[in-house]
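Every protein chain of the complex appears in place save one, which is left out.
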Amino acid sequence: MGKILAVTIILIAILSAVPIVMHTWVAPADVSVHGHLIDEQMAETMVEAGIAFLAGQILLGLFIWKFSDVKPGARIKNFPGGAMGLVIGAFLLVGTEVLALGVFGVKAWSEVYFQPPAANAMPIQVQAGQFAFYFRYPGPDGKFGPIHPELINEGTQNLFGLDQDHDPASKDDIVTAEMAIPVNHEIHLLMHTKDLGHSFYVPALRVQQDFVPGLDVSLHFTATKTGKYEIVCTQLCGLGHYNMKAYLEVMSEADFASWLKQQATNQ
Amino acid sequence: MKSLYKSAAILAVLVVVALGLLSTGVHVNAAAEGKVSGTIKLEGTAPHMRPIDMSKDPTCAKQHPTPARLENVVTGPSGGLANVVVYISQGLPASAAAIVPSKPIVWDQKGCMYQPHVAGMDVGQQLQVVNSDPTTHNIHPLPQMGGGNIGWNKSQPQGSPPFNTSWKSEEVAIPVKCNIHPWMHGYMVVVKGPYGVSDTSGSFTLDNVPPGTYTLTAWHETYGTQTQKVTVAAGKPATASFTFKAK
Amino acid sequence: MHDAPAHVVHQHAAPTSFIRKYVFSLDHKVIGKQYYALALIAVLTGMVLSWLMRLHLGWVNLKIPGLHLLSASGAPGDVMTPEYYLQLMTMHGTIMVFFVLTTAPFAAFGNYFLPIQVGAEDMPFPRFNMMSFWVTFTAFLVLISSFFVGDGPTLAGWTQYAPLSAVGAAAGPGQGVGEVLWASAIAIFCVGQLLGSLNFITTTLDMRTKGMSLWRLPLSAWAWFITSVMGLTAFAVLMPACILLILDHVAGTSFFVASNLVLNDQLQPHSGGSTLLWQHLFWFFGHPEVYIAIVPGMGVVSHVLIANMRRPMLSHRVIVYSMGALAVLSYMVYGHHMFVSGMNPFSSLAFSFPTLIITIPSTILVLIWIGSLYGSKLRINAASLFALGFISLFISGGVSGFFLAQPSIDIMLHATYFVVGHFHLVMAVAAIFGIFAGTYFWFPKVTGRMMNETLGRIHFWLTFVGAYCIFMPFHYLGIAGNVRRYQAFVDDYLVGLIPLHRFITVAALITGVVQFIFLYNLIHSGFRGEKAPLNPWQATSLEWSTPSSPPPFDNFGGRHVVVYHDPYQYGIEGATDDYVMQDSPAQIQSVRDEK
Partner (left out) sequence: MATTVDKPADLEQRGDHLRRASSGNGGGLVPAEGRLPSVEDRSPAASTGIWVGLTAISMTFAALTSALVVRQGASTDWQRFTLPSVLYFDTCILLASSITLELSRRRFASALGGLRGSVAGAASWLYLTFVLGMVFVAGQYVAWLQLRHQGMYLATNPSSSFFYVITAAHALHVLGGLGGLVLVVYRMSKSTLRRSTLDIASRYWHFMDVLWIYLFLLLWFKM
């Protein structure tokens, strides 16, 4: 019975690793400038964790195989090196692994969070709410009109609570339900939520950031490939959470300009 | 002694029958009563109704080759104003107000829009909520707090059966929304007695109006309410028309 | 010494009436069994909920016959609504975390065996102990009652993030009455666990019998002690948090609800509250809670393994120190749940390092367990199988921690099924394997009968393989970016993953059904199982020195045990058996457990 267990454990370990090695299930291909850092970090961690995983399981399996159901006469032996050896081993192995991962991790993290957006980054505002994202472009004047929460009304599609009669800045603001951005142009995303906690997750862009009620959060990224990608919510926000999504269209500068014109006429 | 009982019994029977006749009589007459009809016009140019971007839920967008537009102001070619609810706000005898149409009001969710966008209904009239879309909707009416009506918020997965409900008291008007599709928005106007909802030509009809003088009220989600007196004589239908001014 | 137990005995003599004996009993053994029964009811409930969820995830809009009987509005025409899915999910999480993973390994086993293992007649405060159970039971009833009120239980998930949990019914179905019931239930639960922890700590510190120095405590006792310290501090923080949440909900205060929130086109009256405040308070409890669930498992598994390896662990103390280190670190790392929650990115890094460091004590534990297997005389039986399974699962669940500990990778994996797979393996399935190991190991002592070994092994094999079939794929889903807490997968990039979800569903259903073998074994053996010898596993710790199985009311039948040895004197050369019991005055020289 012990030997069967040993085999089972080792088999399970190897089988579990197969889909990872074969890349059977992978995240959408990365289309961002910073994404490769995260992917490399992921790959590196996958290797180290994978080795730890297989080593642990196989060692466990081997010892179970060797020492289960031994003859009653057998004498108890101690693992060479004893506990101290193992403890020191653990500190060395995991310690170095931790340091390595930690240091590299900081690099990727700071790339995303500690660098300010470039001066020419395009400001786009995103508002999360049950259960949709809406986006606002400042229009020709480059200014976002002020938001009046008491004016927000989805029935009349005044989604941002703009007062276009009194705020000149809001007159030319463009509100859209899908997000379009020019390719290879840094985007400075200004995030706020109108009701609850939500999250802005674009797997293809390797970005995820929560909307925090009462806080204005911001995020900046650059898309490197044109195409249509999905923005989804990852923060449980109510019954429609699963269907809280929007499309992100990455276009050439020209297409983007015409798209923006088109949207302007729909206001 | 005995005969006394007998006569008492007969008397009682007579009274019951008479009452019965009376009450049914009201119905019979009411049914025969005239109606109030008319048209509702919008003066000036209707505001621009922006198209709705349904890209969030492709199953919705697919159903609209040309994007659907908002329905806050819907006018016909002849300048008729649709989605106006006309009802009797004063002067209706309790007996007539008590009549509840047996025909249920159907509130359909089709193409991720509410059909109708504005529904009039009688207090206690059966309201049937239908989901004809290949997607899940949640129906979320928001009556006034403490107004006698209690709000609810129910999801209707695709293919799940219609459900029936009704409103307990008058309310003009209860906004209805779908949170999963934030653009879905409509109104339920709950009144006592006859009511009519104008179509795109602006015409409306109130049936079963007993003779008398009443105050008619016309309600529109954007342009508010207008009232006017109308007198209904036995036999011939009265007419009333309203004109709203575009802001 | 004589003072403490003496006044315990004087505090309650053996009861005679049925009520005092089985219902409102002061006997730690009965209370332990009551906790176990509660956990059993809870785990069955939670399992059924997970079945419904899995069915719905595999086949959305599947008609589940009779589901409308559970909730007419939640399942019109037997089709589950989105809100009902989330409500089931929330209840599954809450029931499992609080009423199974906290009660069974800690409150149930701890209550029964901690006093016996330290050589005491009972806990020092039996009345608190009794209250602790009945308060917990009340909490369970309050939580379950939310199924039957208003539009059902809360849908805000077991983490109950504000403001979703704090703004009331406007946020969705179940956020009215159901939400208040949830918060009340958890607040009540905290009281129960605080009373329990108070007893556990005092028992360990003050009720140890003569010669039972701290280092002579079995590892299971150590685990319960460390857990109770965590419980005392963690639940003392969660309780006020829940009360503030209730106030936000019913009294209109603004602890957690920010200004200018617009729900359903209506401006909310609250102002200025902080969402992060709730997350900080919750996770300050929430992360230790993970260890509250798993550390008792570690202790029990070590205890069971040692008896079946016929040797002590390579180092008794290193295991104790590691468990202690886990407990301490667990308070410093909770922030890793909030990497993308808008917390200052610097504090994300600050939380990242301790989180990576916490893998060191975990690794040490695993290495000591595996290293101790070397050169042992491993006996394979249901108990040891589950103990070994625990180690395998703990490794599998542990390594995924490497990923989630790093903010940069967490950007991709946060709130995906990778996280779900991680914590299910490491804190749920592993902990439950610990419970099984303990059950098969201690059943003879608790009932005086043996469990059916064959059924036990069948149960193990199907559960072990099943657990991997269910939870390994979760990691693949997460890597593919599959977001958790979705009732259906409408996103284009997720549609392709639905077949994998169906595989998981089937595996979950089978593995679930298998658990009824265990249930049958438990009940049948309880009445019909073969009589058990006093010490069926030839184990050394004090619970096997009681004069009978189950132990008499005062555990040692009036005898005053004195402890002469370290807890695990196995593999003794020259002894008549290969082991010497803790309370045996026999002189021996070999103490394998180096200090």
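Every chain is named by a letter (A, B and C) in the order it is written, and numbering of its residues begins at 1.
In this text, a residue touches a chain if its C-beta (ideal position, glycine included) is under 8 Å from a C-beta of that chain, and two chains touch if they have at least 3 such contacts.
The structure displayed is predicted, hence computed values, not measured ones.
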- Query: What shown chains does the left-out chain touch?
  - Reply: C
- Answer key for C:D151, C:E289 or C:D583 versus the chain not shown reads C:D583
- Among C:V43, C:I186 or C:L276, the residue in touch with the chain that has been omitted: C:L276
- Which of C:L114, C:L219, C:A241 or C:A382 sits in contact with the chain that's absent? C:A241
- Note on the structure: Touch rule applied to subunit C and the missing chain gives residues 1-4, 7-8, 124-125, 194, 197-198, 201-203, 205-208, 210-211, 213-216, 232-233, 236-237, 239-241, 243-244, 247, 251-255, 258-259, 271-274, 276-277, 280-281, 284, 534-535, 538, 545, 547, 559-566, 577, 580-581, 583-587
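FYI, only the chains that are shown with their structure count from here on.
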- Quick one: which chain's Cα centre is the longest way from subunit C's? B
- Using mean CA coordinates as chain centres, what's the subunit A-subunit B distance in Å? 48
- Item | Length of the line joining the C-alpha centres of subunit B and subunit C, rounded to whole Å | 56
- Message: Going by the contact rule already set, what residues in subunit B reach two or more other chains?
- Response: 57, 136, 138, 155, 175, 177, 179-180
- Query: Considering subunit A alone, which of its residues make contact with at least two other chains?
  - Reply: 129-130, 154-155, 238-240, 243, 245
- Query: subunit C touches which residues of subunit A in the complex?
  - Reply: 1-2, 5, 8-9, 12-13, 16, 19-20, 24-28, 37-38, 41-42, 45, 48-50, 52-53, 56-57, 59-60, 63-64, 66-70, 72, 74-79, 82-84, 86-87, 89-91, 93-95, 97-98, 101-102, 105-106, 108-109, 112-114, 129-130, 149-150, 152-155, 161, 194-197, 199, 201, 203, 206-215, 217, 230, 232-243, 245
- Note on the structure: Residue set of subunit C touching subunit A in the complex reads 81-83, 86, 155-157, 161-164, 167, 171-173, 257-263, 265, 267, 272-276, 309-311, 313-315, 318, 340-342, 345, 348-349, 352-353, 356-357, 359-360, 363-364, 366-368, 370-380, 385, 388, 391-392, 395-396, 399-400, 402-403, 405-409, 411-412, 414-416, 457, 461, 464-465, 468, 472, 476-477, 479-481, 483-493, 497, 500, 570-571, 573, 592, 594
- In the complex, subunit B touches subunit A at residues 50-57, 70, 72, 135-136, 138, 155, 175, 177, 179-183, 185, 221
